[in-house]
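Got a structure for you, questions after.
Note that this complex is displayed minus one protein chain, with the remaining chains in position.
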């Protein structure tokens, strides 16, 4: 992570390319959040790289004035891994979509997370394939009618955070496109050493308008947003409800504060370092956990280990090709 | 699932092909367990299909006298999905390894599980790539020295059961090659409607001898085996230890019965239908949970849904090509 | 009010090429499609070419957000959407900017002046207003404030500004119907069906349509703008419809599966321009079709292979990058000798390339793009309607020879529509697949038909015939794994020979037009069909002895091809790639085939092909900038 004079601003992270998303697309807000975050955390355009796959979301790198690589569908985590291992001093961000990252690219996502390569992964979840014009994705709801599911999708959706936890991810967070807290999440991801996975709920007004309205809407949103804070009880953004655990059954329920004598003390307290807790709250029925679900900074970082082995080898000497060729049995013919 | 006269025996499920695993390989025991299980559950060779990828484990189908398909590396779940969707009346088993199923094939495993296709997946986990002569796999321990990791692997391993749970699997079980209970697990998997995932710890005496000794050894094994029974407290096979949960911190610990006043009543009680519990015990520090970790028979089955949509369409009539071509605007030239 | 359409004096034209162009949001594809339907109903022959922007919904008013639809209609047999439009409808400045260069000088230009605001002019990159700066002088301009007239026409329907504005494509369509003497009836019907749930909206659109028409009838058309008529084409009698390639292909595959007596399993992962094939098949569940949207292309083909193993017809469809991913699994289908149809709807490459543009650059990949000696059958459809026949043929060959068949289409065929004379399904010969239903003496899974070399196809579930297949080399006499050197040699030869025998089962090479032994033969494949045919006709009309041969069988090549080609002085191979069929012909036939290549994401124009033929005949110099000769 690089520091620079605080003179940089959002503008310094905006490229000269015209932004080509549909009017009203949630991607605009995410882009703006990123362009605002980077100067704040002291990133520099020249040491920052955005690597993406294919999808509407994956056009993101073109709009950043940093280095960027718009690769192929699903493979961004692997490209980014090669880049980060060989250039650990760079800040590497992966931009992906629910199709790019969880359908064709699911395996690379799994493996970058389990290796804990020190990079940030932002998954734009609009529950649809935007770029190919609206087929259902691995996060689409059952019954979703799309051109490829004319009588409704029968695929059970997956929860991106749970997939990440299952892959042994050490940083799992969730936000949404137009949220004010998005820069904070990007900042937390940036500051985490290891793979930081951030799911961003994103509205696609063209093919899946309003799927997240329940959570992101100004009016009804706060009732359903469960912003997490480490060490604090889990209360919805409107302050009215909370999450309670039955320790016997290990089941959670959403309860109304004040109803039936429920107080803040009855609620689950967030502990960012507890993977089981993160699992538990990652897929709640009525409310959506937002913020940092899980953070384990103690795990070894993959690129550190690569560097350590290289250092060790270098200290033993080497690099002499002639000596290499002549190692083992050789003989002279005269 | 097909019933047949109980006259079939292990022999009826053994093919005429010579079994070509290394002497002492754990695969032999798994094969025998399968050949014993199938007649017991009333399966028939002609309606049973084994689909595998590539690896030592994936040679399995050749040794069964059923139908079999030895496909390509990592893709067996996808091949099996196509087969099962189009032929739901067949019993389809997927045989895979820790490399085949979790490395190259991780994404197909994820998606077959989330879709909940009605088939059984047996993953032979020997924590190594056997067939290619001993490179480390996604389940190998950090520090494992292999030809491709001469100074020790730096890849953090994944826990197959957690990957499965993260993928929204509805049946997750674990056993080991030489265990007497293995047929019971295969039976439970067979009887489950939906994707049944069974991890089998398997010894590779040639490239990874003894990695599971702590669990599978006659002597020390019982101390570390936590055989799960639905509704029963979690006690190790030697009866001496158990698993206790701190409901405040959601942390578990392994405790000794009788020590510090710990009794059976303090222990966690297994509930097969609780995914969070399954997650919690899937990767315990001192003991290994064995048996059925999770079972949710309530989830819709993918191939049922496919059939339902087909039925619905068929009832509306159709199948007339001439009518199809003439649907929409047509005109006559005379 | 003026007299009805049919009684007015109209200028007679043999053919017209119109391009509709506007913002992605302006509904140009819809306008084009409706104009096409009405034109087809008039009895003209026609061909169309939709040209979408790459962006889903580019910001309004930008040049890269322009959506176009070209239609060519005539009183005679035509095969291409036309080289250059003679009529351009430009709904905004960006549409004018992008499309004006294509319009023939003196062409008719219909402009919606209502969209020529300063802001839109800026977005399109105009510093001066072309309506005012004289730059449109070479054209016949019909400048109308369509926006305002539309709003006026629908004001009684209380639509709200946005919805009202959206009716302007219908207004324009009404005017175009008047100018070119087409009936509004089919569009009115369609509107009422489409907006059945919102009759007010339906009637507003009808009103806009009528208003445009009335405008044409009553307004004083400027000097040089007439009203036109194109007589009926002499088409073969029969029932016709418009069809695009992906729909025709979907229907062909379904028809093929029925002729084979098999359920169809379609495994796919969305990709432009193949996605609509998935969409089309997803609607055909009542035809014993199962569609499976897989997690990626590998899973898609693997699932199709699994379905074929189970006794269904496994089909998978994609575009070039997807075929690349499927390569390893296709090898498995070859090694296990299972039927499989792989549809490749080609697009511009390499890599992501130009996803929305057309190209023919996957021929090498289709014929030679696999590890090991891995032959399969390669077919190519020549026109949208041909996709139906080739779909059936792919199924026939895959099941008869127990082999994967790669069927090549492209973005041009997939998206453009042509009138198609509907066949009768009962005229097709069924080719039912016979599966064993019980034990067979001496059975093993490598048994094969002595004539076709097709391997025995036994469905799991069959008592007594349990067996195992896989991608490791199999013994020719047992089906068991075999590492025997001679066996591998024999099996490699057998796989090659099996595919080679398909040549005995398909038509011999014949000329599409022209006579054997002439000065030059143009050899094409795929979507260049129409352009080549017309270009050859033009040159022949000048008395030159040239011919056209169009390949539908790319691998194996048809019998008699070498002899036929060697009879010509020159062999010219036009392709929308950097030279692939020319290489294939040279490699296989040792003939001096010379490429003519255009890699611009756009179909050949008839004129550039005709000019190149003439250049090679020593008549004319070489044409166009982005077309190259390759030898």
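A, B and C label the chains in the order they appear, each numbered from 1.
FYI, contacts are C-beta pairs under 8 Å (C-beta built on N, C-alpha and C of every residue); 3 or more make two chains touch, one makes a residue touch a chain.
Bear in mind the structure is a predicted one, so any value in this text is a computation, not a measurement.
**Student:** Of the listed residues B:130, B:166 or B:242, which contacts the missing chain in the full complex?
**Tutor:** Selected residue, touching the omitted chain: B:130.
**Student:** From the listed residues A:71, A:120 or A:225, report the one that touches the chain absent from this view.
**Tutor:** Residue touching the chain left out of view: A:71.
**Student:** Among C:195, C:228, C:364 or C:431, single out the residue that touches the unshown chain.
**Tutor:** In the complete complex, the chain left out is touched by residue C:364.
**Student:** Thinking of the whole complex, not just what is shown, which of C:143, C:496, C:511 or C:537 touches the missing chain?
**Tutor:** Spelled out, the listed residue whose C-beta touches the missing chain is C:496.
**Student:** If the hidden chain were put back, which of C:93, C:385 or C:471 would touch it?
**Tutor:** Reading the full complex, the residue touching the unseen chain is C:471.
**Student:** If the hidden chain were put back, which residues of chain B would touch it?
**Tutor:** The missing chain touches chain B at positions 18, 20-23, 54, 56, 70, 72-74, 103-104, 106, 129-133, 135-136, 138, 147-151, 155, 206.
**Student:** For chain A, which residues lie in contact with the unshown chain of the complex?
**Tutor:** Chain A touches the missing chain through residues 15, 17, 45-47, 49, 51, 54, 61-62, 64-72, 75, 78-87, 89-90, 107-108, 110-111, 306, 309-310, 312-314, 316-319, 321-322, 324-326, 328-334.
**Student:** When the complex is taken as a whole, what residues of chain C touch the one chain not shown?
**Tutor:** 54, 64, 319-321, 323-325, 327-328, 331-332, 334-336, 348-357, 359, 361-362, 364-365, 367-374, 470-473, 483, 485-486, 488-490, 492-493, 495-496, 577-578, 580, 583-584, 586-588, 590, 592, 598-602, 625-628
Rule of thumb we're sticking to: only the chains that are shown with their structure count from here on.
**Student:** Indicate the whole-number Å distance between the mean C-alpha point of chain A and the mean C-alpha point of chain C.
**Tutor:** About 39 Å separates the centre of chain A from that of chain C.
**Student:** Distance-wise, how many Å sit between the C-alpha centres of chain B and chain C, to the nearest whole number?
**Tutor:** About 45 Å separates the centre of chain B from that of chain C.
**Student:** Whole-Å distance, chain A centre to chain B centre, using C-alpha means?
**Tutor:** So the centroids are 29 Å from each other.
**Student:** Note the residues in chain B that touch 2 or more other chains, in rising order.
**Tutor:** 107, 110-111, 306, 309, 312-313 - these are the residues of chain B that touch more than one other chain.
**Student:** Name the residues of chain C that each touch 2 or more other chains.
**Tutor:** Expected reply: 285, 295-296.
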